[in-house]
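All protein chains but one are shown at their positions in the complex.
Let's look at chain A:
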């Protein structure tokens, strides 16, 4: 069995599974239950000046009859007195000395406030700090959370203030509600961040009730934007993770967050550069026991791959993430339909016919059986047919050896540029 332990910027944890700062880590009772269930770490529900929460806080997006494809919340940071939280952190850490307990912090952007809170939480023995510059709702209206996280200079300044007094590693949690997340990531690093975590939730309105015309959720008939998370945000998180992971000027360990629900998601995040991961929605949907399935799946995967430590996954796919301009324009795949696995639902045909390149024909073979066939010469290799195909193994995307040397858009532009130069040169000469 592989070693699942990780060390994220000096924060050690028996496995990469941490609970994100959120409702599941609101109390010592919950965090201890989570550790008993198998979670390796927990980022405590954000500490700061206690707030008042609304009633009706969460909403979810269901997709085709499945619950919680996406999740939305308008809950704020901890509404419990700081003293109570600190006492419970102390007790939890005492009971679980080898688990990672990280305090998430959010205070007004002043040096004094940051110094004060960092000292108080470090006194009770936390393993690290996570600066919450991401919470998109409520706190942002008071100049905290995402509001400060959207200003790179403020991120840098606050990180610096925290680092001035911190003795444990400082993780800066980033908001995705920004044009280029690497800018903020770099400022966090300039401020001295030991690690970053991403993504926090995305600005969202879960829905509108088409019968009452209220927002979803609504608080007495009124709504406000919330933060979106859950499986639906995973691709957004993965891209932001990858962008930070491949940015040389970021260069610190990353705690990956955003829609992780299965062990496969964990593998993907780690391959794309995360040293560890954080989970919230999956635990809220299924309870803490979901970590057992994640740990087991990850263990079996690592064994199958012959890997002795989960850390061997970290960043293995980062170099494969690039810019569009570097993609090989001469690489070619085409769809091929395997008749023996095809169930003749014709979804590939209609998808291609209506919305792609009209290259899948509905035919009848010699035995009178309906078949679907790709005209490979017209197929652009878009993948759409294989995406809509409901059965495994019915449509393969086959790599075609077209004999053309690899050439990216950037290569092409360079080549055209040099030709232009030689033309220009010729004209000059002429």
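Everything below uses one rule, namely that a residue touches a chain if its C-beta (ideal position, glycine included) is under 8 Å from a C-beta of that chain, and two chains touch if they have at least 3 such contacts; residues count from 1.
Operating definition for what follows: contacts and distances are computed from a predicted model.
According to its UniProt record, the chain left out of view corresponds to "Glutamate synthase (NADPH)" among "ABC transporter permease", "HmuY protein", "Glutamate synthase (NADPH)" or "Ubiquinol oxidase subunit 2". Screening A:323, A:344 or A:383 against the full complex identifies A:344 as the residue touching the chain left out.
Of the candidate positions A:65, A:220, A:306 or A:403, contact with the unshown chain belongs to A:65.
Of the listed residues A:220, A:306, A:368 or A:390, the one in contact with the hidden chain in the full complex is A:390. Contact with the chain not shown here comes from a single listed residue; of A:362, A:380 or A:398, that residue is A:362. Hidden from this view is one chain, which touches chain A at 64-66, 343-347, 349-350, 362, 390-391.
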